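With one protein chain removed, the remaining protein chains of the complex are shown where they sit.
Here is chain A:
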Amino acid sequence: MSSSTTHTSTIGAIGAPSRRNTELALLVFAVVIPLFAYMNVGLAISGELPPGMLGYGLGLGLLAGVAHLVVRKFAPYADPLLLPLATLLNGLGLVVIWRLDQSEKLQQRPNFSEAAPNQLLYSAVGIALFVGVLLLLKDHRVLQRYTYISMVAAIGLLLLPLVPGLGMNVFGARIWIRVGGFSIQPGEFAKIVIAIFFAGYLMVKRDALALASRRFMGLYLPRGRDLGPILVVWAMSILILVFETDLGTSLLFFGMFVVMLYVATERTSWIVFGLLMSGVGAVGVASFEPHVQQRVDAWLDPFNSDVIAQNSDQIAQSLMAFGSGGTLGSGLGQGHSDLIGFAANSDFILATYGEELGLAGVMAVLLIYGLIVERGVRTALAARDPFGKLLAVGLSGAFAIQVFVVAGGVMGLIPLTGMTMPFIAYGGSSVIANWALVGILLRISDTARRPAPSPAPNPDAEMTQVVRP
């Protein structure tokens, strides 16, 4: 490893170094940087080192260490960047959530409870799930067997919030369910399950969808019956939008499907169709769904007093937080992003980064997300089987869309949707699901870069050859 001069790449798998030491070195940074941030917040707020410093450092170090050892042992050729990047975001997220816990203004809100300890617990569970994925999922192609079970599971998960007594309506969106004392966002888990379904389904159907088409005005138009699946997914997205009034999840699933469809069939026409359909869907729903209409109004004119009276001033507060941060930010613990009030530490947490770490900090965070996505797409490129490619690109595409939709929403680039920034926002479902997502990506990249001879032919892959119409 030390003598190696090749750059870190998941392509060119044969003879590739495992890069585990690179990962370890990066992980040290990923633990030390949040630790410094934690120290910084404590000094800024109370003038002394936070009492939980040692515990937090050890805890985060331990989690990262366990994750690293498991990767070293069970996925030695996995991508070396994903784990440190996710750890860094998770660690910084914990610090910023803890920082918002210290805000007197948020403490005075009804139902306030400290979020950081919970988030630390969720992170531990998330990393446990990550470890579980790597331990139990020896080969990602196993997931292919569960294509249709995944579909059922995904639909079940998405419908859960609508079940009376289980689902909760929080500020107009029905995307949570309450089990025991915990509120869960099933959509976060559905994201992964549905990617498995799409990957399995498209792998089987890709040839039919790609080849059987008519050419019209330079575009390959699919046959009517092949339009079926995209119509079904489209309808599902619209239903989510209408019944759960959740623009984000709706956009996420449809976007993910279009991306995977495009990759599977290599037909640009699907993109055109996808864009058209999401345009029609969005405009259609926005014109009669008051919740969505309000979001659009708030996006167009966040400082308008009528809009604020109708909705809330969250977007305006968020924009002012970003603006007040300026280039370098006010410094951790020294901003006033608690003015955002509700959801300051979840959907709007990026505004705190904007105010306290400034343009520089937010750009760094966005680039870390960009890196995670690009490592995911590289994994897809390197994967040798179509299922792995589709799953990897589906998961990374969903991740990218989610980041875009949330960050774009809080920065006023697009209408706001109720989703959380992966890893940095408070919320158990989000952290746990995203750790599982990273686990799956690591598994795929490990398989892709493993220098062993090509894995045994997959029975399901053979099937596709046979079923070709």
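List of remarks:
Everything below uses one rule, namely that a residue touches a chain if its C-beta (ideal position, glycine included) is under 8 Å from a C-beta of that chain, and two chains touch if they have at least 3 such contacts; residues count from 1.
Going forward, contacts and distances are computed from a predicted model.
Per UniProt, the protein behind the absent chain is "Putative Penicillin-binding protein A"; the candidates were "Monovalent cation/H+ antiporter subunit D family protein", "Putative Penicillin-binding protein A", "Spore germination protein YndE" or "PadR family transcriptional regulator".
Only one of A:V95, A:I175 or A:A400 touches the chain withheld from this view, namely A:A400. When the full complex is taken into account, the listed residue touching the unshown chain is A:V362, out of A:L251, A:V362, A:M419 or A:A436.
Checked against the full complex, the candidates A:G156, A:G228, A:G284 or A:G326 give a single residue touching the omitted chain, namely A:G326.
By the touch rule set out above, chain A reaches the unshown chain at residues 104-105, 108, 259, 262-264, 266, 303, 313, 316, 319-320, 322-327, 336, 339, 354, 358-359, 362-363, 366-367, 369-370, 373-374, 377-378, 380-381, 386, 389-390, 393, 396-397, 400-401, 403-404, 407-408, 411-413.
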